Each structure stands twice: as C-alpha cells, then as structure tokens.
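What you see is the complex with one protein chain gone and the rest in place.
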Amino acid sequence: MSEMKRIPVSIIGVTGYTGGELYRLLLSHPGVEVVEIAAKSKVAEPISAFFPNLKGVSEQTIVPIEETSRSGIEAVFLSTPHGAAMDLAGDYLDHGIKVIDISGDHRLRDAAEFQAWYGMPHTHPERLSQAVYGLPELFRSRIRKAGFISNPGCYPTASILAVAPLVKNALADLGSLVIDSKSGVSGAGRKPGPLYHLPECGQNFTAYKIAAHQHTPEIEQVLSDLAGKKIQLSFVPHLLPISRGILTTAYADLSENLSLEDLRQAYRDFYRNEPFIRLREEMNRVSLGAVVGSNFCDIGVFLDDRLNRAIVVSVIDNLVKGAAGQAIQNFNLLFGFEETLGLERAGWLI
Amino acid sequence: MSEMKRIPVSIIGVTGYTGGELYRLLLSHPGVEVVEIAAKSKVAEPISAFFPNLKGVSEQTIVPIEETSRSGIEAVFLSTPHGAAMDLAGDYLDHGIKVIDISGDHRLRDAAEFQAWYGMPHTHPERLSQAVYGLPELFRSRIRKAGFISNPGCYPTASILAVAPLVKNALADLGSLVIDSKSGVSGAGRKPGPLYHLPECGQNFTAYKIAAHQHTPEIEQVLSDLAGKKIQLSFVPHLLPISRGILTTAYADLSENLSLEDLRQAYRDFYRNEPFIRLREEMNRVSLGAVVGSNFCDIGVFLDDRLNRAIVVSVIDNLVKGAAGQAIQNFNLLFGFEETLGLERAGWLI
Amino acid sequence: MSEMKRIPVSIIGVTGYTGGELYRLLLSHPGVEVVEIAAKSKVAEPISAFFPNLKGVSEQTIVPIEETSRSGIEAVFLSTPHGAAMDLAGDYLDHGIKVIDISGDHRLRDAAEFQAWYGMPHTHPERLSQAVYGLPELFRSRIRKAGFISNPGCYPTASILAVAPLVKNALADLGSLVIDSKSGVSGAGRKPGPLYHLPECGQNFTAYKIAAHQHTPEIEQVLSDLAGKKIQLSFVPHLLPISRGILTTAYADLSENLSLEDLRQAYRDFYRNEPFIRLREEMNRVSLGAVVGSNFCDIGVFLDDRLNRAIVVSVIDNLVKGAAGQAIQNFNLLFGFEETLGLERAGWLI
Partner (left out) sequence: MSEMKRIPVSIIGVTGYTGGELYRLLLSHPGVEVVEIAAKSKVAEPISAFFPNLKGVSEQTIVPIEETSRSGIEAVFLSTPHGAAMDLAGDYLDHGIKVIDISGDHRLRDAAEFQAWYGMPHTHPERLSQAVYGLPELFRSRIRKAGFISNPGCYPTASILAVAPLVKNALADLGSLVIDSKSGVSGAGRKPGPLYHLPECGQNFTAYKIAAHQHTPEIEQVLSDLAGKKIQLSFVPHLLPISRGILTTAYADLSENLSLEDLRQAYRDFYRNEPFIRLREEMNRVSLGAVVGSNFCDIGVFLDDRLNRAIVVSVIDNLVKGAAGQAIQNFNLLFGFEETLGLERAGWLI
C-alpha cells in the first residue's frame, strides 16, 4: 500500500463539540492533513487546552478566524455557530477552496424562510441555491461534483433517513407525518446554560421548541424534493439527559395496505449497498447505544397493522453521522476517496 | 385539629418499587395505619432490609403473602406483579375489605384481550367488570362509591390525561392519535436484567415493544368509553436513562379549526378544579423534572397550526401519579378523606 | 392535637438550591410560617417562576433583598452566596431577630484565615466569635441558647460527623487524618458553568481544589476544639456526576489497638440517641442513596486491622443535612420545637 495523498484542510470553529469531534476524527484519516485550525478570538492556544483528551496527541495551535489563510488548503470545514458561515463561505469559494458548511446557514434555499426560522437575515441569499445538501444516501452523485456542501442538521439527518423510502416511493399519506425526536445535550452546543446544568437536566427530560424548531423546514424541504410535492409535518424535539445521540420515532399512515415484510423490503431496496445504514430487524426495539461513536444510522421499521401506520425508528450519533462524521463522508466524496475512509470504526461498546 | 381516624390497611407486594413508594408515602398519611405488609416468600424481615432509606424510620416486619390476615383491615393495596392480584382480590372482597389493585390484572374488561396482551389467561374473568378504573379526574363519582378499584397503569395515566379533553369534546380525528411515550427505568420494576444494567442503559435510549405494549388496549378502552365509540391508536414506549418519570407526547389531528387559545381553554375547562393537574402555558416546553416526587400531572397544550394538529405533552412521576400516589388518591376518595391528603408535597427541587 | 404556634420567618437568597430546598421543606413544617422570601434583584416574581415543582403549591412573591423587612419575623435564614451574609446578619441581630447563616461567612473564627481561604476580606470580623456553630450532634446545648447560628458547610458536616468520635475520644493519631470526599453537583450551586455542563460532567468524575478547599479550615477548627489541640488534615473534594449527596471516606491511624467491635461501640456510645445518625453495620458497604432526600447522616465504621487504621464512611444529602435540613434542625432547637419537626420523612426510595 503506497502512502495516500493527504488533502490539506482547515477547520474553522474548532473549539465547539462538532469542531472538536471533526478534528479528532481527522487525526486518524489517512487522506487529510489539518493544516489550520481556527476559533473566535483565541490566539495561539493549543487545541489540547480546549479538549484535554487531546493532550499528548496534538498540540496544534489555534489561530483567530481573522488570521486564517486562503492558500495552501483545498477544503475548509465551517463548524461555526449559525450566522457566521454565511460571511465566511464566499471568500473560500472565491479562492477555489471547497467548502463544507456544517452550520445551518446554507441548508434552506429560501432566504425568507431562513429569516423566519433562524431569527436573523441571511447576508448572502444568492449563495443559498449553490450549496449541495450533503446527505450522501440521497444526493451522492450531486455531492461528488460539488464545490460547496451544506452539511445536514443532526435532527434532519435522523428524520429524513427514517422516512425517505416511504416518501420517495409514495407509500405514505404525506399529510400524516409526525416526527418525535430525542437528542442528547451536546446537540445544544458547548455553551453552558440553565437547561444544560447537570442538576437541572441530569435526571430530567424535556419537550422543547414544540412545532417551532428551525430544523422543521429543512426536513420538509428535502422530503418535498423527494416527493415532488410540498410536504408539511409535525416535528417535536426533546432533550435527553445524556451527552450524545439522537433517536427519532416517525409515524406515517400508509397510503396502501402493506405487510411488515413489504415495508421492510422497501427499506432494504432503498438502502441497498449503503455503507452507513443498518436495518435493525432482529427484535422489537431500537437503541441508540449501538451507534454512538460511529457514523452509522440504524433504522428499525415497524407496522401498526391495526391502523396501517408505519412506525420507523432511527438512531445516529448527533456529533458523527449528525455532524462531523457526515462532513467527512462528504469530504471523501468530494475528493474521490473511499466514502468510508476514516469512518470505519464501530461505535463504542458501552 | 382533632386527631384523624386512621384506616387500617395492608400492602401486598411491598418490596417492589411501587409497594415501597406506597409504604413510604403512607407513613406520613394522617388517615392511614399500615397494619400489615407482605411479600412473596420473605419471612420476618424488616422493611428496611429492602429499602435502606427506611432504616430508623420503620422496622415493620414483612410477612409472607400466604400468612396475611383478612381481619383488622379495611383496605388492601395489591402491589403485586401481573398475574398475582387476580387470585388475591376475591378473598379480600369477600371479607368486605376494599381492594385497590395497582397491578394490571383488572384493567381490561375483556378477558380475551387480557390474554392476548398479557400473555396469560385470566383466572377470574367474572371480576373484570366489577373493578372501577381508578382515574379520579375522569371517574371520581364512581370511585367514591366503589369497593374495588383497578389503579391505572403508568403509561395510561399520562396518555389518557393528555388527550381526554380532545376525545371527550370530540375535538380530534379519533383515527389520527399517536402517543409517543418515554419512561424512566423504575417502570420496568426492581428485577435486574440486561436492559437495565447501568453500562447498557445509563447512556442509552431505546424504543421498545413498538406498537405491542400491553398498555395500548387499556388506553384505548378508556378513551373509547370517553368518546362513545371505538378508538385505536399507535402507542410507542421508550426507555429513558433515569429512574423516575414519564413524559408523553401525543399528536391528534383536530376535527375543526381551533386556535391555540381555544384549545387551551378546552383543557382549562376540562381540568378546572383538578388538584393534581397543572396546565403549563408559560413557555414552549414541558419538563418532567417539575413533577418527580409529587402526584402532579403537568400538561402542556400546543398547536401545530400549519397542520391543524394538537400536540399535547404530559408528565408524571410513574411511581406516584402513575402508581402509588394515585392509589392513595383513590383510597382518599373511597374513605371520604380530602382527595389530596398525604399527597400535598411539591415534587423534588432537583 | 392543638394547632402549633407558627414562628414567622424570612428566607434571604431563596432562588438558589439551598434556599429553594429550605423553602420546600418549610412549607410542610407545622411550626413555621414563611412570611417573606427575598433574592437579589428579583422584583415581584413568584417563587414558582424559579422552581417549577412549586407551581400550584406556592405562588409566594419574591422581594428584592433591599426591601426586606425587619419587623414581623422572629428568625431569618441567610442562604446567600459567600460574602453577602456578613453584611446582612448584623442588622437582623440588632432588631432582635435570630439569624441562621447557611453561608460560609461566619464559620471560621479567625478573620485572617477567612480571608486566606475565601479570597475576600471579612467586613465584620467582630461577629465571627458570636456565631454558634450549628452542628447539633456536637453543640446542641449551645445552639439552644443561641441567637446567631452559623450553619455548617456540607463537606464539614459529613467529615466532622465521620471522625468526631475518634477525635473526641483520642482514639486516633491526629496527624494521620485523611478525608477523601465526593459531592454531587448541586454543592456547586445553581449557576451554570463549563464544569457543570452535562456533556462535560455527566459521565465524568473530577478531583478538584486538591488540598486547597475552603472547607478544610472549618473541619480543622471544629475537630481541634473537640480534641483540645490543633489538628491539621488532608481534605480532597471530588465532583460526582449526580445532583445530590456527599459520601466521605475518612482514614485515621488508631492510637491504640482496637477491635472492630470496640471501634463500633465507641461510635454507638457517641451517637446514642441521635435522631439523625444511623450507624450502618449490616454489610461491608455504605451508599449515599439511603439518605438522599432526608436529614439523615449514615455512618459506616470499618477497620483495616492489618494496619490498625480506622476507615469511616459517612453519607448525607448535601442540600438537607448539609444545608437546609440542618438549618431547620437548628431552628427547631432555637425555638424549642422537637428537633426532628418537619424533618421526619425518610429519604427517597430511588
């Protein structure tokens, strides 16, 4: 085996959970060299000052975002809070650098919708139509040819993968979709707050932003594209008292009578040869523990045959398949690597 | 204040979580004297051997179930595993002792349905029609006159209270009901098993018995009675990595166009003067932390107005309002006490 | 039973965990009426806005500390952060109001030592000698006659109770004491911060302020008084990934050869008739689960006979026996109530 060519990349926003997980995963990716890491207003501190697990593994220095370079890199990962990537992406693109935006800034095509759900105007609406939505299981061929990827949100990844076969194959009543999703606390980021203070949330469970979460239009946009008609659905997120993982339970009235086996066969066909989709058919339950630490999305397909309703449960690690891992999967496609490169490892045992 | 008369009672099945919580709560109930506590095959051990929190508080001795008395008590709480209460209830009733069965043995009226969902035949189907379903918010007047109470299941308590105003007032499309429920591990009882082993479940979250949980027909039976017509719904339970608490998210398509305010007013009217129902209108979230340790059921009513779908979130402590506390609430009604007696305390702070 | 006289009291700093737990406990104390609750800069908000468990239980309004009254109350609980009570206590005392300071402001007798460990000067050093240290198991008779109580710290309560029988009876080599203590996160207060952010601490365990915690001189001061000579010891606190509870493991070389039975007898004699001390002799382990939610301090006494070293494990609920409950115990003594009044309940089952 000859040494693989390493693509020089930069990570902007490396001190958050997604940026940190991305950095950690890229350290063992044989086709990447992380030549620059940047964060807001942090001058000349080593990455291990922010992530003590990295001590002795990497002491690479963080540079301020304003001092980042546009030369010597072929790709940049934007792992910044919402509102920052829209001002950064253009300059990288103009320099011929491929951009993978992990934030929510380029996921919605409609600037007015962005403003309505994110509560801020979009400063570069002209670029909303340029970004390719980076969900490889649905848009692999477009991703391969892209220069600008908008990496999906964590809830949308779990939600869309759960129902895409139903929607694409017109198996469900599109007005009946209900998505009840539950996420670990890391999805809310690294900034402390009362809702994430251990005594408040450690033994708690909360439904929040009920029918009001900004990932709702993202899910709807992608599913509408798949269906070829406009879809609206109910989406309710919940906060689990754990660090990582999303479990999504989706409900859809079937548009025709199907057996459980028919239903599962539709999923098998749809996800045939997908390296990161695992259909869980072995028992009447689905656990997120099986995917945490990995890029897998496990999906269990069930039928409430009394009501002819499909119930589909999907699980992902929100920081991996829901963010950093999927960004690497997109990177691999962009640069012609094996799609699973650097993402082969199984999830944690416990 | 004169000293209150104390009703002598017995608890059968005191070493489980529900029995233990019931005992703990009754210790500070001014209208009860627990004169006998019993468990399977435990001879002459003090209760504190099973619940170390009770050391120095009570050293009452547990007797074997076979040696329990039928004299000197006016009520018995059956806190036994499914399948045991059906053989115990009759003898108590025959001795003129009021029975509160906290198990699932007398909740379904149809013996065939019992067998189908519980996986065992019912040994006394003739008594299924005698037990009054002990959900005071719906059946208070019948409970007051009863001698035999079937205490609701934990999931059904949270589920029925969440949607009863919609069903009773014919506000919802009855075929559209989806109930997505999440419970702490104590709901599975005190017996260790792989699913409840901390390394397996402490950072995990699982959907289980998908569209197959034995609480489904119980919910449907009560709601069908309320609606005056047969209801079937989808019910999916999930296992939270915490000890106590249930949060239920219910979805129902509205049968007419209602504003959020209309919807909330319907709930205010329905639960007016209910001492243990708290409507949560102050923000766009509902947390189970607010009820753990108490007999409250908090309910948040929301509207996905784009889809004209009600989303109702309810939270209870599964061991209190979902079991032992509700049993005491029923006891208070049976014996003419203030309904809240012994249940006045707020939930735990954290 | 005639209605008990209710002492009117005020709580200053009611929105923190200790203040909130104190308020919750006092709601069911038959000898108290909480006539005023105050917090910093919070005007006219109900207590339930800060503690959702209290909704429907109390909607008492919080007043700003600057507007608190000095008339109509007989006692005040100061549940403020360190540095605030020293400026509040005097005025209450001058108005003949009994003061129970739950903060650390009046625990050390030496103002220089206070400044060295708390990092701030003491503004009223003249009052340091007036406050009686409110650990009833050691200083009950002084507390009964006092007008000004300094409520012990959480770590000191667990630590002192663990070793007091050894120190008082001169059974240990006083230079050998090691106290290794572990606390839940609520001990750090309600203010969010990176160390208490669930993803950072939920699966973590940390030793902190190693040989540098401000509770060290408090423990030493009390034990030195007991011994009649100066004691210095090593104290290391650790942060447990749970909300409540402290477990302290204390090590002391014995000054003479004692059997385990001798050692345990010394503890039985020392704590004879103490209502809140439970000696755990039934097995070779001690768990904090047995005391959480109660005012008990459980103590297990062990002997490493190969080394003639006592190992004593104590557990408390840091918010109850380590703060609010002990404050009520002191209050009961100050006002001639039964010492256990309002504190009789067993800890939580699970």
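Every chain is named by a letter (A, B and C) in the order it is written, and numbering of its residues begins at 1.
Criterion: a contact is a pair of C-beta atoms (placed from the backbone, for glycine too) under 8 Å apart; a residue touches a chain by one contact, two chains touch by 3 or more.
Note that this is a predicted model, so its numbers are computed, not measured.
Asker: Of the listed residues A:S243, A:S314 or A:N332, which contacts the missing chain in the full complex?
Answerer: A:S243
Asker: Taking the entire complex into account, which one of A:V9, A:A146, A:A266 or A:V291 touches the absent chain?
Answerer: From the options A:V9, A:A146, A:A266 or A:V291, the contact with the absent chain belongs to A:V291.
Asker: Out of C:M4, C:V43 or C:I210, which touches the unshown chain?
Answerer: Only one of C:M4, C:V43 or C:I210 touches the chain omitted from view, namely C:I210.
Asker: Quick one: say which of B:P241, B:G293 or B:G347 touches the chain that got left out.
Answerer: Reading the full complex, the residue touching the unseen chain is B:P241.
Asker: Quick one: say which of C:P30, C:G175 or C:G228 touches the chain that got left out.
Answerer: C:G175
Asker: Can you name the residues of chain B that touch the chain not displayed here?
Answerer: Listed in rising order, the touching residues are 17, 184-186, 190, 192-194, 196-199, 201-203, 241-244.
Asker: Considering the whole complex, not just the chains shown, which residues of chain C touch the missing one?
Answerer: Where chain C meets the chain not shown: residues 175-176, 178, 180, 182, 199-201, 203-212, 232-234, 236, 238, 240-245, 247, 249, 251, 284-289, 292, 300, 302-304, 306-307, 309, 311, 313, 350.
Asker: Against the chain that's been left off, what residues of chain A make contact? List them.
Answerer: 1-3, 17, 20-21, 24, 27-28, 51-58, 186, 203, 243-244, 278, 280, 287, 289-294, 296, 298, 319, 344-350
The rule is simple: only the chains that are shown with their structure count from here on.
Asker: Can you work out the whole-Å distance between the CA centroids of chain B and chain C?
Answerer: Each chain's C-alpha centroid was found; their separation is 36 Å.
Asker: Where the centres are mean C-alpha positions, what is the separation of chain A from chain B, in Å?
Answerer: Between these chains, centre-to-centre, one finds 39 Å.
Asker: Can you give the whole-Å distance between the Cα centres of chain A and chain C?
Answerer: The separation of the two C-alpha centroids amounts to 46 Å.
Asker: Which residue numbers or ranges of chain B touch two or more of the other chains?
Answerer: In chain B, 203, 243-244, 287, 289, 292, 350 touch at least two other chains.
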